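One protein chain omitted, others in place.
Entry: chain A
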Amino acid sequence: GQRSSESHKNSNQTFSIVSFKWDHVQEPYIIALWILVASLAKIVFHLSHKVTRVVPESALLIVLGLFLGGIVWAADHIASFSLTPTVFFFYLLPPIVLDAGYFMPNRLFFGNLGSILLYAVIGTVWNAATTGFSLYGVYLTGIMGEMKSGLLEFLLFGSLIAAVDPVAVLAVFEEVHVNEVLFIIVFGESLLNDAVTVVLYNVFDSFVAMGAENVTGIDCLKGIVSFFVVSLGGTLVGIFFAFLLSLVSRFTKHVRIIEPGFVFIISYLSYLTAEMLSLSAILAITFCGICCQKYVKANISEQSSTTVRYTMKMLASGAETIIFMFLGISAVDPRIWTWNTAFILLTLVFISVYRVIGVVIQTWILNRYRTVQLEIIDQVVMSYGGLRGAVAFALVALLDEDKVGDRNLFVSTTIIVVFFTVIFQGLTIKPLVQWLKVKKTEHREPKLNEKLHGRAFDHILSAIEDISGQIGHHYLRDKWSNFDRKFLRKILMRRSAQKSRDQILNVFHELNLKDAISYVAE
């Protein structure tokens, strides 16, 4: 930096023992400081149980961010820090999504995949379309006053505000403990809707750039095709890297110390590769985590498994904390603040109302095909739990002001929507869940009998399906597990792991250990 060259000049006269090299370390220092502040804030929050029981941590972090942003603004009159889309998409989001995928309860996920896909795809398209068109309709009536947007811009806004956000859902639902089926549906939806969001956003962004007059039917068709390409492509990329990761983990016996590293590097590569090919990166890293779990957990050593687990949780938790704090900080930027009461208010109303309507209709359709029905209470929680978060903010921040005239208005509205859902809905969802007596997760000790019979059930139900000539869940699951046993395991799992890994054995050993310990303790 400049200082060092200056001191270099001065060094002709004297040798400086110590020098203050701020410019030298500025960037990493500031990053480290922010991470430290966020982590310290977490400590402070959890000092008070009364507060954390009522207020979700995410809300507290946003408020802290607002406060800090205010300080920075007051001191400098420039908003020097904000959540840039690059940092968000490349560094903060991947760990969270990887953590979700790697620890995804696969059986539950695939068992409800139909419902999840319906909500993720149809639901998001519905939300985007209805919100966009409604806002445009209201704009035409003139209530919103003068705006620089046409139908396409409204649809663009609709598509980025429509998606349920995985980070927010995780942060809030984590503290609420609803039953697992409900959780997996909302959470699965928030993960899988990325493909839809990416496609809609890109499609409308390019349409806006092309200009409304130039959009042809072919372009629309291309848009629809790109949805399939983006989603399936992203999934395939994820599966490919999962295969790679599992294969690599088979041979890491002699490099146990760096075993955990492979998990992170290869998963991250899947994210970046999908991003490079303009496919859905979230889907890629999610499916990478989902598909590799079983084989990686079987192959790597106990210590590596623990390391992976805790590192992943730490990164994910850290990223989440930073995201919420910076959401608060980024909001304190008067340059972007544009207020349009009608627009903001109507956006809030429309996204809530259309979500409810969407959930109700889709649930009605789904209940005809689901074995475990989704009741009214579940629908209430699903509608209320459709939180918007940082993904929407990052997408709106990416908009180019020259292309989208009302960009600042969109940004302000998105910030308000995100704050509203995270703070208000986050605060009230816990009492709501308790009031409605939503079925909670049961924290039960795993009983050996339960696991034993559970397995017997699978076989029984599979047999009944075969006898009655139906292709059902159990048939499919059975076929998959045969395929897995015959081919996949042999390729991807270490020979020693193939023998000893079994859930029932695990429970059995655990119980044995407990017995032994209590026996000795007596």
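By our rule, contacts are C-beta pairs under 8 Å (C-beta built on N, C-alpha and C of every residue); 3 or more make two chains touch, one makes a residue touch a chain; residues count from 1.
In this text, contacts and distances are computed from a predicted model.
Of the names listed as "Vacuolar ATPase assembly protein VMA22", "Proteasome subunit beta", "Calcineurin B homologous protein 3" or "AP complex subunit sigma", the one that matches the UniProt record for the absent chain is "Calcineurin B homologous protein 3".
The missing chain, though absent from the display, is touched by one residue of A:Ser48, A:Thr86 or A:Asn482; that residue is A:Asn482. If you put the hidden chain back, the residue from A:Ser16, A:Thr341 or A:Gln373 that touches it is A:Gln373.
Contact with the chain not shown here comes from a single listed residue; of A:Val215, A:Val360, A:Leu461 or A:Leu488, that residue is A:Leu461. Residue-level contact of chain A with the missing chain is found at 367-373, 444, 447-450, 452-457, 459-470, 472-475, 478, 481-482, 485, 498-502, 504-505, 508, 511-512.
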